[in-house]
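Here's the structure, in structure tokens; my notes come after.
This view holds just a subset of the chains, kept in their places.
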Amino acid sequence: MKVGVVVFPGSNCDRDALHAARLAGAEALSLWHEQTDLHGADALILPGGFAYGDYLRAGALARFSPIMGAVSDHAARGGLVLGICNGFQILAEAGLVPGALVRNASLRFEHRWIRLRVERRDTPFTSAVPDGMTLRMPVAHGEGCYVLPAADLRSLEERRGVLFRYDSPEGNPNGSAHDIAGVIDQAGNVCGLMPHPERASEAVLGSDDGLLLLRSLVASAAAAVAVPA
Amino acid sequence: MAEFRFCVSVMPKPGILDPQGRAVEGSLPYLGVDSVSSVRIGRRVELTVEAATESGARTIVERLADDLLANPLIEAWTAEAIV
Amino acid sequence: MTLAESPALHPSAVLHRALGLTDHELEQVVTRLQRQPNDLELAMFSVMWSEHCSYKSSRALLRTLPTAGAGVVAGPGENAGVVSIGDGMAVAFKLESHNHPSAVEPYQGAATGVGGILRDIFTMGARPIALLDALKFGPPASVRTRHLVRGVVAGIGGYGNCVGVPTVGGELAFHDSFARNPLVNVMAVGILDERRLTRSVAPGPGNAVILFGSTTGRDGIGGASVLASATFGPEQGSKRPSVQIGDPFAEKLLIEACLEVIEAGLVEGLSDLGAAGLTCAASEMADRAGTGMLIELDDVPRREEGMAPFEVMISESQERMLAVVRPAAVPAMLGICARWGLPAAVVGRVTDDGDVTVRSAGVAIARIPAQALTSDAIEYQREARPPSHRPRAPSRGLLELTPDGFPERGMDPGAVLIELMGDANVASRAWITGRYDETVGSDTVTGGAHGAAVMRIKGTTRALVMATDSSPYVGLIDPYLGAVTAVAECVRNVAVTGARPLGVTDCLNFADPGRPEAFWQLAEAVRGLGDACRALGLPVTGGNVSLYNESVDGPIAPTTQVGVVGSIDDIAMLVGPAFTQAGDVVALLGRTVPGMGGSIYAQHAGQAPDDEPPLVDLQHELALGRMLALGAARTILHSAHDVSTGGLATCLAECAIWGGLGASVRLSVRSAPAVELFGEGPGRVVVSTARSLWPRLQGLAAESGVPVTLIGQVGGERLHIRLARAGSTGPLEDRGVSAADDVDLALADLRGAWQRGLPRALGLDP
């Protein structure tokens, strides 16, 4: 079971994602953004960072990287794609998940540890999360405020497309609509979230809750590999 | 081939909240300004296009604006030639 | 090749003065060249002989610092100090200032400061793993300070967050003397495989010289723009931007590209381009290798049209590097740069003539012995004169003290504690640390909020512990003691975690060395730095000097910023600062020493019991450090936190707030309650441990020669400090002092004051 971590120029959590994917039991390889093939990766992670400096709009330039065609194809085939932080922004810009991520309401970069409520456990990204458990992990972003026109937001909620919500006493770190921290696409195989599960994958770092999400991803992808569609 | 300079203005769509604009409004009282309102902040992109005609250049600019410079979910753009 | 006599560009005969060189310095230039310099050469000398590049006033002092030590792989003279940490790995670290640029343009000044210090680290072949920022500002209530704080913090975050190096610690202090001249010192730490250690040298005549990274523009031409105005007329010259803009995205690409070419063994030498740009990198690399370097000016990739030769040679455009590469490796090197999207070009070659030669259109337009620009640059022995009177501790007159040094009768020391917890110098830095990505890299065990930062090393059980400290208030009274205090405190901050300190980096922030009082301060500080490091057995592996820190308001408080990196073999043994367990005993290591000078309490009280800062006992510090390491290794300690700003009372409050556990403590008053509670005497650490381990702790203390006193117990939701007279167990009521001399506060109140303090002082949204 191979997890491919896409490296854009300016990605800076790629090494963290590789490390965490390995902790979750996967073979992990990095995929340079100029490649157009996925080197046999069964699941993809678009990691955090500042692809292209996040200049213009976060994710706006990265979505045109050559590898994005292969990412879309992989998603269209039902392959798993997880976008973390900047990866979420790129997926949103590319239209692979709904919505847009804009400047935090505070207009500041926010780094803090938050609690994440997992809205569904019947997805490939959350299957290993025990019932009722909230996950502790850091957020670190300047443009994480999730927006979607009201009607689309309603249908997103109706189809249970909101996978994660901020659930901290200090509240929502960025002003996101409906406290949305992460969403899943209609088909259920592409997920984006702003918090960083890969940075919360070892107790020595303060939490290993994030590993549950990566384990879910790895187990789901492995199951899909075992039973080819 | 000739060179044409264009400017693309990208503004948050009406109804999309603009925290930057609001922050500027919020700081106006400290500057002793009370006659300014409805501040909206967007981006201005200037670029040079090489094309045979101005309308050919405009086509390229409009494509760029649609695909890259603005996110249609939240932003609207206009483009004009700069002289 | 003959040197073309380029025509004088400047109409006046005193160009050197306009460039900041004295008549004497011009004579020295002529002596070294054995002819008159042309304008380009003069420009190159002027930037290289600046204080910033030549250390002309401080070099003699810096030579007195101890630099040898076990494990030192690279010391001062390199871009960063490098110390071995075992298993073939080493740590590179350095502190650097960006004070003046930050005063002018706080965002870009701070951002480019981060970029510059990071380059010093990855130039050596190390991957940067952490940043620490040490900031000093004027009074928090002033509009200027608030503008500077916002800009500087945003700039550090904007750059560090984007390059993906976590900012995990630092320091923040406020003092009126920094109002117009803030201090922005940044420390960077990196890890390398010792075999990949790369030096800033240009060996092997015939090797190619490659400039890569960003293109070259007119950034930071600064003082030398007189040359431009001479050529283009004053209006145009004054429009020349001298503010440098940082591009963290380019820096991120540069980090990856540099580490990749080093890993691939493609470079013989590598240097970043900082102050004095290409001139500095070329001359230093050549001088260190005993070679020369030819620069083909026309081959330098540029961002702007019509740049004059001197502009290209001294441009401080950011995010650029110079590499020396064997001819056969050039294509591979250029290929890697291209893949990272970085402009790169062969701009010259290494020569054997010892000269830096600049050539354009096939003609040599400058030729200077590399030595004359660097190791043989001018040097001064400045005059040092102690000030005629020592300044008294600053007074604000908030609290009244009675002549016996006790807080005014009826004055509640708990109220003082609440006030100190909310003081901008003591309060929580969360507002700032929350702007910084503290966890990128997945190595951060402890970030900036609590004491020293701890970074684990992936794939091992080890961790690096790092801190930066200074003591400007003490420095103001006594710069020697200020430096010693800073070293002792910084080393202690690392030691309390159980780590073994490896080495020291420093940044000397002082005023105009041409004034004998200011030079005396610098000389005293360097003496203190050296004495302290020798006593503690630590090498100074590198640093930075920032002079002329003064404004119309006068000089800054002399500030010796110190950075220490330590290592801990087994991270499971790490000791944190917070109370961990109700029922644990609380003990104080070390003894309270008199002296309230330079303390926060003295600033609040207006009238301290005395103006003398407490002395530092370096032998005791050494013993204390050893004891703490043993205590951690033998798992005798549940927590350890050193007493610093705000004294023992704030230390206890922090242990309690961070642990979410109260404590009740009884202190014997030997001198005055203010000294016991709020004195900042060094050499003290509050520890907690299981009651059953107390005998072992006592034994360890005895074995280490460190005084230890049982002072209380962890538990509850309040911090209760009862003051008792020395030698008695009775409360102070015995002496007729009211019970208000006890501190008895709910943790929630202490936490609230501590959390609100900084945003409130700075008028920021929480």
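So that you can tell them apart, the chains are marked A, B and C in the order they are listed, and the count of residues begins at 1 in each.
Basically, a residue touches a chain if its C-beta (ideal position, glycine included) is under 8 Å from a C-beta of that chain, and two chains touch if they have at least 3 such contacts.
All figures in this text were calculated on a predicted structure; none of them were measured in a lab.
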Total copies per chain kind in the whole complex, with one of each drawn here: A x1, B x2, C x1
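Here, only the chains that are shown with their structure count from here on.
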Centroid spacing, where centroids are CA-atom means, of chain A and chain C in whole angstrom: 36
Touching two or more other chains - residue numbers and ranges from chain B: none
Set of chain A residues in contact with two or more other chains: 106
Touching residues (chain side chain A, partner chain B) in the complex: 56-57, 60-61, 64, 93, 99-100, 102-107, 145, 147-149, 175
For the chain A and chain C complex, residues of the former touching the latter: 9-10, 12-13, 15-16, 19-20, 34, 48-50, 52-55, 106, 108-112, 138, 140, 142, 196, 198-199, 201-202, 204-206
Partner chain A, residues of chain B touching it in the complex: 15-17, 19-20, 23, 43, 68-69, 71, 73-74
